[in-house]
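Heads up, one of the protein chains got dropped from this complex, but the rest are sitting where they should.
Chain nomenclature is as follows: A and B, assigned in order of appearance, with residue numbering initiated at 1 for each chain independently.
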Amino acid sequence: MTDVVTSPAVDLQQLSGGELLPSRVPGETRVVVPLVTLPRACQVIVDGVGARLATMVAQDERAETGSFTLAYTFAIPDRRWMTIECQVPADSPAFPSVTPLVPAAHWYEREARDMFGLEPEGHPDLRRLVMHDDWPAGVFPLRKDFDPSIPVPRVEADPYRFHTLHGDGIVEIPVGPFHAGVIEPGHFRFAAVGEVVLALEPRLFYTHRGIEKLIEGKSLDHGLQIAERICGVCSLSHAVTYCQAAEQILGIEAPPRAAVIRSIGLELERLYNHVGDAGNMCAGVGFMVGVAHGARLKDELQRLNEQFTGNRFLRGLSAIGGVRRDLDVEFAAQMSLELARIAREFGELTAMILGSETTMERMRRTGILPGDLARALGVVGVGARASGIDLDTRRDHPYAAYRDGETARRRDGKTARRPDGQNLPPSPAVGRGAGGEGYSAVGRGAGGEGHSAGGGEGFPVPTREEGDVAARLLVRIDEVAVSFALIQALIAEMPAGPLIAGWTPPTTDAAAFSATESPRGENLHWLRVNAQGTIERYRVRSASFPNWPAVAAAAPGNMVPDFPLINKSFELCYACLDR
Amino acid sequence: MYDLLLLLLQIGIMVGIAPLLQGLIKLCKARLQGRTGPPLLQPYRDLAKQLRRESVVSDQASWVFRYAPIVYVAGLLGAAMLVPTVSQRSPLGGFADAIVFIGLLALARFALALAALDTGSNFGGMGASREMTFAALIEPAIILVLLIAALPRQSTNFSTMAGETAFTIAGLLAMGAMAIVIIAETGRIPVDNPDTHLELTMAHEGMLLEYSGRPLGMVMWATQVRQITFIALSVALFLPWGMAPLHDPSLRQMVTGLVAFLAKIALIGVVLAVIESSVAKLRIFRAPDLLGLASVLGVLAVMATYVVSP
Partner (left out) sequence: MRVLRQSMRGRVGAHDYPLEPEAAPAAFRGQVQLDPNRCRGDAACARVCPSGAITVEETSTGWIWQLDDSRCVFCGLCADACANRAVSLSNAFELAVRQPDDMVTRAEFIRNEETD
């Protein structure tokens, strides 16, 4: 699949100064650059065309080429991808760090250092990231010569050095990794003066399961079962991303009916997450009525998931080549009615939350993530859209039923209905309904309309400029409206046809990647199979990965007791960050 | 003899009913939120469970941590005995002084805050710091409220103060202040959240985090007693209807007093549940505004006492 897209505005290859390689997925420009020019090449792509670092894949190809490979993949606004690769020699595993020029590379490079032993020279922070202190030095789990079946003896080591602030009245508050509630483990180190947070440093990666290593050598089918279980709450999104990457490799495509069923499932996943999160954000401010009703509606949506796929987390729906469950007419009709009712009740709930002055007061101007900072960190999903960054994988890199023509046709002449019955304005100036005073007439970011590319056109992507907790809540509420409308539209026009495309295990070495918009933002899976048809390398970049640093960035200046609220407003996953 | 009976009755009410009131508030809150909610008697079961459990004490803790619950419980039980409930007569008669009451509460609070600081746990420290901040703002309001009630009779003895306050401007202002005092002192939304599991937002709960087993049960129980004490105080001062008279009440009057008392605290409990369900917690920096309002109302009430009724 050699499909090099050249834009009239800028030729990516020339800009990066690299040598062209065959692209792996449609719309990808793939170049290889010499090691020394890597940071500069990445910087010109980011600065030149406003690209966002989407993932960085390190590979141990010492057996084949005698070197490690690093591939920085960037998402380019008009539906393209740009991958900049370079070879890192095996005898001197070090490379010039991209981080000083492109801050979004920060964690990727630290992870590559932990997992592959590739030293990012000039990286400002060379502490351990994924592997904690007791992991022995010089053992790199993702190198091919690491045998996961042999237990690794743990070592005594110096404890992790947190950044510390010194000064009169500065108190360090360590929180976690165990918490008073039943949540995932994560350590947060606050530096505070009284109740005001000066700095926050999260220490995460307590849930490492070695999925990327575990999956190596497994068949594609078996790999799906693992990929589906990376995370609980974006299980389907991970499964579909994995399937799409595999389909890309196999050169097959899910049949139209399967694509629609996948999209319905993905929107159901978004719904139960966003509805539950909207309620949960109320827990951060102690507005218990909102919490209770959010939890109730979330459970009703999950029951619907259970009736649809046999699993509350929509597991077992997606398969490579299509889907395993059909959505029959009868159940589709029942689901449509049920969703209409839940949409109405969610409308009542949002009116209740937005109408609660004490709740909104707590959320406004709390945990502000400035747009330029979000951009620099490569933030995705709700966190990005609430800070004025107009991005949504469903529109920017369409897949499943969001692809060309399909959604556009469905959306023609239709406007999404807000759950409270008001029209969702498809154009700028997203006026608020009840209670949103002070939030009216917010211009949508660039690209909302000026988008020329095919089917994603007109796909409503709600954005806000404020970047605070309230903005993240409101973006979720608007997205819920879009999802409800989208599911109804998809149910109304289900194409007939097969559910799954047949395939045989691959016989050549091939790689591909795929992205989907999970409830938390863009999930990107990079997959490579070898000639034996088993998985050679699998790299998962979940939405939580680029977003966690943003949580830390949004906390300073707020009060300590507001942090749970800020954290909930991003609602990130610890497990899919770590894998 | 009568005083002894009254004291026994008081112990029964304050210590025995306190968890029931807690259960009632929780149940009301659950129903208001569309949940089934815990059974009415759940707080008793929780207490029974905690009291049976062994206590784990941090090896960082000193004797302060061990003995603080005793001071806390003793202080609050003592304060609970001063407040007239069924009868206008306080069970401890001559000791039932408003100043003693405030002193006992402050002692209890001080003991718990010390214990919270003692283990060196961050949440204990944060909880103690928040609790003391609130206390510094709410105690003046309590003093002012009690002063209003004391002024007409020129006595700070609860037995004389009870049943006196009428619906004057001063009385109404003081009631407003008392309402805020109750919310703050019972650790409820919008000042504190009694049900939170978010350790970073805790105030009162933060101080208890290091306790377990029997001492935790004792402290929880005492906190429930503190809640009913404040409600009983506001009832005695501002809603005195039905209370048995100060001297020689008949059995019938006592029974009426008991029923009226239970009905009144239940009513206030429901009102608290409604308030908790309808508002979100305030930002910690905004909480002083609300607490300050209590003091302002108190000051206004004092002024009103002199200006309106000479």
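Criterion: contacts are C-beta pairs under 8 Å (C-beta built on N, C-alpha and C of every residue); 3 or more make two chains touch, one makes a residue touch a chain.
Computed from a prediction, not measured in an experiment: that's the story for all the values here.
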Check your understanding: Out of A:108, A:190, A:205 or A:308, which touches the unshown chain?
Key -> A:308
Check your understanding: Of A:38, A:204, A:226 or A:301, which residue touches the hidden chain?
Key -> A:226
Revision key, fill the gap. Filtering A:40, A:324, A:344 or A:364 for touch with the omitted chain leaves A:324
**Study point:** Which of B:18, B:32 or B:81 contacts the chain that the document leaves out
**Key:** B:32
Exercise for review: Could you please point out the chain A residues that touch the chain left off the display?
Suggested key: 221-222, 225-226, 228-229, 289, 292-293, 296, 299, 303, 306-311, 315-316, 324-325, 348, 351-352, 355-356
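Definition applied: only the chains that are shown with their structure count from here on.
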Review point. CA centre of chain A versus CA centre of chain B: separation in Å?
Key: 48
Check your understanding: Mind pulling up the chain A residues that touch chain B in the complex?
Key -> 173-175, 179-182, 195, 282-289, 291-293, 296, 356, 358-359, 361-362, 559-564
Point to revise | In the complex, chain B residues that touch chain A | key: 29-30, 32-35, 122, 126, 189-190, 193, 195-202, 209, 276-285
